[in-house]
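This is the structure I want to talk about, given as structure tokens.
One chain of protein is taken out of this complex; the other chains stay put.
Right after this comes chain A.
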Amino acid sequence: MLLPIVFALLLAGGAVLAAQSSINGRLGAHTGVLESAWLTFAVGAVLTFLLVLFFEPQHEATLFSVPKWQLTGALFGVVYMLAIVFAVPRVGTAAATVSVISGQLLMSLLIDHFGWLNNAERALDGSRYVAMVLLLLAIVLIYLSHRRSAHPAN
């Protein structure tokens, strides 16, 4: 009984991400890429701060006590947000989403293969190579779809 509810929740969580890209892209087209990305992070920071204040259970370690390199994830998050806000008005939400996901999955295959970031090594095998090729093909298809709608004559 629990499973369908959780899965519906997950689908909604994914849909929210796509909606976020779309909304931020639209906003960025009106106000500028930097402004749109700034608003997302500022509102996100305010909300998460409130959530931490009221709902986070106590932990031994805090953000101030962990090694600083563990806090560098934000750099990647910022680059991602800027890229999305720039790309969505130009290529559409679906093309941007497919590219992001392919990039994520490709990188997670690499992280596993080389055991980067203290992860256990999981070497690339046959099926994982096929998965990489499929992900690249997905991007090519999205690109072709765009080309076709841009030049209906072809």
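Methods note: contacts are C-beta pairs under 8 Å (C-beta built on N, C-alpha and C of every residue); 3 or more make two chains touch, one makes a residue touch a chain; residues count from 1.
What we mean here is this: contacts and distances are computed from a predicted model.
**Q** Just by its UniProt name, which of "Carbon-phosphorus lyase complex subunit PhnJ", "Predicted dehydrogenase", "HTH luxR-type domain-containing protein" or "EamA-like transporter family protein" is the chain not shown in this complex?
**A** Options "Carbon-phosphorus lyase complex subunit PhnJ", "Predicted dehydrogenase", "HTH luxR-type domain-containing protein" or "EamA-like transporter family protein" considered; the missing chain's recorded name is "EamA-like transporter family protein".
**Q** Mind pulling the chain A residues that touch the left-out chain?
**A** 2-3, 6-7, 9-27, 30-32, 34-45, 47-49, 51-52, 55-57, 59-63, 66, 70-84, 86-88, 90-109, 111, 116-119, 127-128, 130-132, 134-135, 137-139, 141-149
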